[in-house]
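Here the complex is missing a single protein chain, while all its other protein chains stay put.
The letters A and B name the chains in turn, as written, and every chain counts its residues from 1.
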Amino acid sequence: MSYNCIVIVREVWDTRDLTGSVLADNGSIKDSMLTRFEPEDMNALEMALRIKDEHGGKVTAFSVGTPKQVDVLRECLYRGVDEVVRVDAGASSLGTQAAAQLLADAIGKAGQYDLICVGVTVADGESSMLGTHVAGKLGIEQVSYVDAIEEIGEGRVVGKRGIEMGYEYIEAPLPALLSVGVALVEDDPRTPRSAKAMLKLKAKKAEIPSADVDASAVTSPVSIAGREAVPERAVESKDVAAEDETALKSMLDDVLKGE
Amino acid sequence: MSAEDTVKVDAIVVGGGPGGLAAALTMAQGGLEVILVERGEYAGSKNVGGLFYGTILNQLIPDAFKQAPIERTVSKRSITYLGDGTHMSLTFGADAWSQPPYNNTYVVHRAQFDRWLASQVEEAGATLLEGMVVDGLIYEGEGAGRKAVGVQLRGDEAFYADVIVLADGANCLVSEKVREELAMPGGKIKQEYAVGVKEIISLPKETIEARFNLKDNEGVAYDFLGVPFEGLIGGGFIYTAKDSIHLGSVARIESLVESGFTPSGLNDRFKQHPAVSRLIDGGELLEYSGHMLPEGGYDAIGSLTANGVMIVGDAAGLLNMSLYKEGTNHAMESGMYAGQAAVAAKEKKDYSRSGLALYEEKLAEGIALKDVKKYKDLPDILTSAPELLSLYPKKINQLMVDYFTVNAEPKAVTQKAAMKNFMKDMSKIKLLRNAFKARKLM
Partner (left out) sequence: MGKILELTVEDKLYTTKYETDSRSHIKVNGDLCRTCSSKPCLRFCSGDVYKINPSEPDQVTVNYENCLECGTCRHGCPFNAIDWQYPDGAMGVKYRYG
């Protein structure tokens, strides 16, 4: 029995090791800010690819909007998905609800599927609930924090979730949407499964089809109404020698007093 | 690997800096199928620069300066001799430099600029493969007929091409290997290298404009010599970006090792000079970077063409390390010629060394090589007359201090004393000889 899996992938700001101000004078995000393939979505992609490896079938990746720096769909092709679909977001940036609606429309038109995988916590805070909303709009079951697939078959999927002192297993009927957690990730998914230049070349040259959905039909009443910078708090750094117990104590006191 | 999986294109470029990008662009515009392989996650991610001369850029992409991510255009240049608590500058600006095309001199953040240039190259039809390492070339034939036919990628894959342009920069592991494997004749002298470090220091736009006396998008390129670099073949620079400052130091590796300074420590010395520290006061470090520069000059440039191979840019040693510090533009010029030679070679279906001879012919007629040739004695001069970079600047500063010191003596007495002090420890013959040598620095 083979399975058709869908993965939803996102390009997000790379918020690691930030230095200096993120915003330019005009309030937009600076050119020096990099983006990356949302690593949690990459875990979801890895989950789908493993199902394909084990049971056969195909993996299709969906992404909303035009790429800024990293074309996550081409990256998906490079990492081994069979098909990709770009969902046009129109001119403005979308709220979570609107993006979910467009994705649900596009997925609904893409034919039969068994499983949708998506990363659970996303650096772009506002879109962390994207998977949940897509499931809601498609009318399918959704399970959060699925860290691994334990079993799939006979119209059901059993997910494994790491919990305090052990695991729990969650069963859901297919088709289902799984928000993929990170508790059981063994390998760093950043390392491509097949680091092949050939695949990269093919991915570079591939035509990326657009979903047949109407972005203008989806209104997004949520938008960023403005930005305000919080003045930076001046922090006086102090050097305390590790051997100097009195100084260490007074530093601790200061910390406890909240100074 | 099955036959249908074999990748064979017209040209492969190794390295996504300005040289490789110019080559790829020229070949793509000439109708060749081109793959450019870059080891960084994106073109520019391994590159460090600051001052960018855009004559070739604006030739390859008309009016590129209007769309490229340029931080500021350079309207003012200066050379400063730093003494012990003193400084002496020669500053020059021209109104015309504040008008398009801004004297073709720009300050850029290379990581962002190269990435933009790469996007232009992709638009022209070349395929960029980023995040892929070329470990060496693949050859066919033996002896004089031995030719490069492809690149060996890390991870046991190979791509094939009729011609390969090596643009792997100053730290050119591939070019070095290929030179050996194809027995390409080297230059008269061994290539020499300098190491540079740079700090990008953030400051409010208004502060930069006030401190450097700039308006709108005007910027400066300041060069520094003297006491912080005493005993070194090296110097420092400051370039103004929009809301940050590039501040860096460059020194010949062997002189640095002798001095006992680390590259970062040397930059600290430069940064802490009172004439410099006030320019960056209150700034915050955004990024620290390091890079190498090939400084052997004209005599270190070897053969740049072999069967199926051309070497361009820093990997070819095409850097003018005089006050112009021109590397990127030379890289682009050599890349452009290599691209033109590849297009011509395709028409003739001859990719042998003689088939690609057009590259070195064009290079010989062009500006880059002529400029590097003009300064060919520079490495020698700097090594043989270290006074030029240390003793004389110090002396001249002292002369100025003595000359301008306001005291109760008559001016004639002050000036005579100043001159006497200036000539102390200075060999007149050596001074004359060095003055003659110094002529070649300009």
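Note that a contact is a pair of C-beta atoms (placed from the backbone, for glycine too) under 8 Å apart; a residue touches a chain by one contact, two chains touch by 3 or more.
Worth saying up front: this structure is predicted, and the values here are computed from it rather than measured.
Residue B:I280 is the one among B:A22, B:V165, B:I280 or B:L388 that touches the chain not shown.
Among B:E41, B:E181, B:E230 or B:D377, only B:E41 touches the chain left out of the display.
Taking the complete complex into account, A:T19 is the one of A:T19, A:T121 or A:S210 that touches the chain left out. Touching the missing chain, out of B:G131, B:G186, B:G366 or B:P386, is residue B:G131.
Within the complete assembly, B:I201 is the residue of B:A68, B:V151, B:I201 or B:L356 that touches the hidden chain.
Within the complete assembly, residues 39-41, 44-49, 109-114, 130-133, 135, 154, 170-171, 173, 193, 195-197, 199-201, 244, 253-254, 256-257, 260-265, 268, 271-272, 277, 280-292 of chain B touch the chain that is not shown. Contact between chain A and the unshown chain involves residues 16-17, 19, 32-34, 188, 195, 237.
Keep this in mind: only the chains that are shown with their structure count from here on.
Averaged C-alpha coordinates put the centre of chain A at 40 Å from the centre of chain B. Within the complex formed with chain A, the chain B residues making contact are 5, 7, 35, 37, 42, 69, 109, 111-112, 115, 127-129, 131-132, 153, 155, 157, 159, 202, 205, 243-244, 284-287. Residue ranges of chain A in contact with chain B, taken from their complex: 19-21, 25, 31-32, 69, 195-198, 200-201, 204-205.
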